[in-house]
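Below, a portion of the complex is reproduced, with chain positions unchanged.
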Amino acid sequence: MSALKLDGESVLGSTPLEYSFQVEEGEHLVVIGQNGAGKSALLRILAGLLPLTKGTLSIGKQIVDSPVENIFLPPHKRPTVLQLQTGAVFPHLNVAKNIAYPLRQMKTESKKIRKAVEETLERFQLSEIRNRLPHTLSGGQLSRVALARSIAANPRILLLDEPTSSIDIEASSWIDEFLKDLRTTLILVSHDPVEALVIGQRILVVDNGRIIQKGTPADVSTQPTNSWVAKFLNLNILTASASGFEAKIDGGGSLRLAEKWNERVNISFPSSAISLYTNTPDGSPRNVWEVTVKTLHSDGEIVRVGIEGPFKATAIITQESLDHLDLRLGTKCWAAIKANEINVTPKGSLG
Amino acid sequence: MRTRKPTLIPPPIAIFGTFAMLLILVPFIGLAQRTPWGSFLSILGESSVRSAISLSLLVASVSAFICLILGLPLGWILARSQSLWMRLLRAIVLLPMVLPPVAGGTALLFALGRRGFVGQKLDEWFGITLPFTTTGAIIAATFVSLPFFVLAIETSINDLNRDFEESAMSLGSSPTRTFFSVTVPLIRTGLIAGLTLSWARALGEFGATITFAGDNPGRTRTLPLELFVALESDPNRAVVIGMIMIIISLGVLITLRGRWIGQK
Amino acid sequence: SQDKTDVKIMAAASLSDAFLEITEAFEAQTGLKTSLYSAGSATLATQIIEGANADVIALANEQTMDRIVVSEQVAPEYRIEIFASNHLVLVTPLGNPASILSFADTVGKKTAVCAPAVPCGSLSYAFAEQEGIELNPASVEPNVRSVRTKVELGEVDAGLIYKTDVTAGLEVIEIPELESLTTMYPIAVINGADLTAVGFIDFVLSEAGQAILGRYGFERPYEN
């Protein structure tokens, strides 16, 4: 049974909205799309801040919004927490109290609240500013507080609207890792491709108040509906166990890393970073493996090549290279990638 | 907000602002000039004046408190409800300001007096009569000062960014809890303004009180009533009582409002 | 209501000082407890008509008492007594800046009188008619007090107020003709009051009561 299922319509001002999709329990769905596409509107519908005008929204087994049946469960009764795009950190509460806020609503014991707040402060590097009021914080600090508060709330379904857009790269990369490993059902709006691919188990592309594409990152990136989506998704993501310079890919194969790691890691590299060779290459690329061409999607001048060796990946090469290498479905060749092109982030650990 | 150079007041604003301040200040200078300061302390020492002072403070404070309890919800409803009826209610709320207080007091008598359509029942069923009691004075003061409070609240809530309340609800807070834990703290400035206005208005209330609650030393004779009686017989005494009112309210307003605003 | 006073007296605001003394004397003499309420005559009338719980009412004019009578709030078994009278005087600010020596001098000067609808006003207008002078006041005030304030502060050059309202801040211009135009102060027992109320009225009419009223400038009724 799905965690959440929406098939309905609404309207924002004069913009008609129409969505149909579902999310599985524990699944991480990333919503992408241009400015004004209707991403925030979608989250508002799910959270109960924007009622449907038609259709049905169910969370778990329960119908929570259905104009025909005259059902509308208000926001505070839904098992969702929506972090608005503006963050909406309460101006009258200090950092620690903002984080404690959702816990207070649940009648959690105050001891447990204190502990949870402490942990969250620690995790989001907010301990030093725990007693500061929001108007004394920087933009990025505010975003961290907002996210910390949403995480502390620990809802069944977490709805995040561009939570890392003003957070610095170092913090946002571990935050992305953290979100990736979260077992909560998560729907995240993002403008950052890396974030989308690290976190998203499925991608929803929204345009003009409608869903124009949905699928796994691999599906969406090998067959993007339009150039905007194509540009957005240009990454391969793998999980692996690293020891020293070597990462053993889950499911088989291994990759050489630029730095030593000794833990479970996430590995990402641009599709365009994979080079294909007909004979074993010699040079700085430390990683060379044998692959078979499984899919070929040409988009005018560039070609997305689905390759399978010990693990699956997508390579993006030019039409010219394709012709030169004479690749066809089933062709065996060598894939190479430089260790430095591989972005490694630890899995599970934070900061 | 952030530290910064003290705001420079643009000249046109300074000129008009000073003029406004003078319009308010000059009459009080006139009053101070005419005050027989020699008799100030002896009048202040009179037991009737003392009891009028404490009664005034009691009536004004209780009435401000009732405004808070009743006006806060009403202000919220007026700001948030989108029904067409609200337009009418919004206008009705202001009526106690429009009617001269003496007329307002008469209206109160018509409704809550012993013969009034509500007062009658109160008397029959519970044996309660409101006129000529301190409760009556408090009701009269509340009636005239509630509009200020409600309007201050309504305005603040109208100006509030809904993001905070929406977030609170999404974080699991019920509408009632959201109201108390988010809305009320965020309209703090408006709330304080409303309390100040209604307290000040209640302190100066005369017409409705004398009409509805009558003039009874110790029970309903507040400072404005004491002042009125003095006006009939001894204008100098009236001026002194006026000065006493001014000094008391300056004291209270500077201390409390200064503290409230300072905490911000 | 549950208050323990024996006599609840309502008296017009202009009577309040005199009545305070009278009630004290009454309490001393009888050992009864009284309480005194004062406001403008019209306000008191409204309060009584709306069921105010009082025993005795003393007003500054008879017209207003008529309203109470019409509303049947006055105990019919007792007479309405006239306990004092008052008359108008012509007053000017200290120093009499407009040099007013007679009523005729007020013509063309700034004057203040009560509105014709209220007793002091009807007296004023009646007097003016009697003297053949057309009143053209700068202001027609709703009560004597506000006429007095305007004269005291020199906003007007002269005004007509009750004799009892004269203060040290005014100069009185002697006009004997004014003394014949008097206003009467009625006192009555309200429905439901017991005999102590009658006792209080008797005290007001007694020598002791009249002496106190005299000290505040009130005249005995029908003296002239």
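Letters A, B and C mark the chains in the order given here, with residues in each chain numbered from 1 onward.
Just so we're on the same page, contacts are C-beta pairs under 8 Å (C-beta built on N, C-alpha and C of every residue); 3 or more make two chains touch, one makes a residue touch a chain.
Note that the structure is a prediction, hence the values are computed from the model and not measured.
Visitor: Report, per chain label, the number of copies making up the whole complex in this file.
Guide: A x2, B x2, C x1
Basically, only the chains that are shown with their structure count from here on.
Visitor: Which one of the chains is farthest from chain A, going by Cα centres?
Guide: Following the centroid criterion, the farthest chain would be C.
Visitor: Using the mean of all protein Cα atoms as the middle point, what chain has its own Cα mean nearest that point?
Guide: Nearest to the common C-alpha centre lies chain B.
Visitor: Measuring centre to centre with CA averages, how many angstrom lie between chain A and chain C?
Guide: That gives a centre separation of 88 Å.
Visitor: What is the distance, in whole Å, between the centres of chain A and chain B, each centre taken as the mean of its C-alpha atoms?
Guide: It comes to 55 Å between the two C-alpha centres.
Visitor: Starting from the mean Cα coordinates of chain B and chain C, work out the distance between those two points in Å.
Guide: 33
Visitor: Please output the residue numbers of chain C that touch at least 2 other chains, ranges allowed.
Guide: None at all.
Visitor: Taking the complex as given, what residues does chain C use to touch chain B?
Guide: Where chain C meets chain B, its residues are 1, 13-14, 16-17, 35-39, 43, 46-47, 49-53, 145, 149, 152, 165, 167, 169.
Visitor: Residue numbers of chain B touching chain A in their complex, please.
Guide: 1, 163-164, 166-175, 177-178, 181-182, 185-186, 188
Visitor: What residues of chain B sit close enough to touch chain C in their complex?
Guide: Chain B residues touching chain C: 102, 105-106, 109-110, 113-116, 119, 129, 131-133, 210-211, 214-217, 228-229, 231-235.
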